[in-house]
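Incomplete set of chains, arranged as in the complex.
Chain naming follows the written order as A and B, and within any one chain the residues start at number 1.
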């Protein structure tokens, strides 16, 4: 799995004193950067080739501002033009969230999905998380 | 269903030129305010009685900054201490997203879930969305 250390920002918290649930999608998006690079090494936003179709997040424990969070990122099911990214967030030795994002290989100009090239499928498969066969 | 008009903010967009996927959880959270009021009419954050356990969002179409978005909010399954909120986002006559949030009636002091009182269950049931019986 790819790992990314996130430093929670003060504005990631909300008035309940903990990290806002709305920060997890932001952190998980950031954790997907190595996946983005597989499709698009330049990361140039003008020619971005992916769109997100679905996100699911289970919030497993409260999390807090002043401790780092580790985001772990792997690949789930791989379809013809879409695939899943499977993620976990850990803080202070405890899993605080898990997430699944469904991404589509996408042509923004024609607004339609595009098959994932075989070479990319093979590279994605190297990062497959075992338990989502 | 409850409805809320959201004015997308410029900072809700991202470098792809459209609304960021990370803004939908923010908008849906805001759309849940009438649900929060059923549990907690004062909305006082110091005695807040709910925590979110899960969010699922399907992103159905790209959305944009300069047009309002309508958030529609109803209730799904109601359990002993948890229940679902079922939501839709519409922009310019088109559904752009649907979401399901699982909320838990929660005691922050003791960090544990609490049964939902019958009176509140009855009030939630009045806002039940038909097709999630």
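The rule is short, and it goes like this: a contact is a pair of C-beta atoms (placed from the backbone, for glycine too) under 8 Å apart; a residue touches a chain by one contact, two chains touch by 3 or more.
Given the structure is predicted, the values throughout are model-derived calculations rather than measurements.
Colleague: Total copies in the full assembly, please; the file places 2 of them.
Modeller: 4
Here, only the chains that are shown with their structure count from here on.
Colleague: Just give me the whole-number Å value for how far the CA centre of chain A lies from that of chain B.
Modeller: For chain A versus chain B, the centre distance works out to 22 Å.
Colleague: Which residues of chain A touch chain B in their complex?
Modeller: That would be residues 15-16, 21-22, 25-26, 29, 45, 48, 51-59, 62, 108, 111 of chain A.
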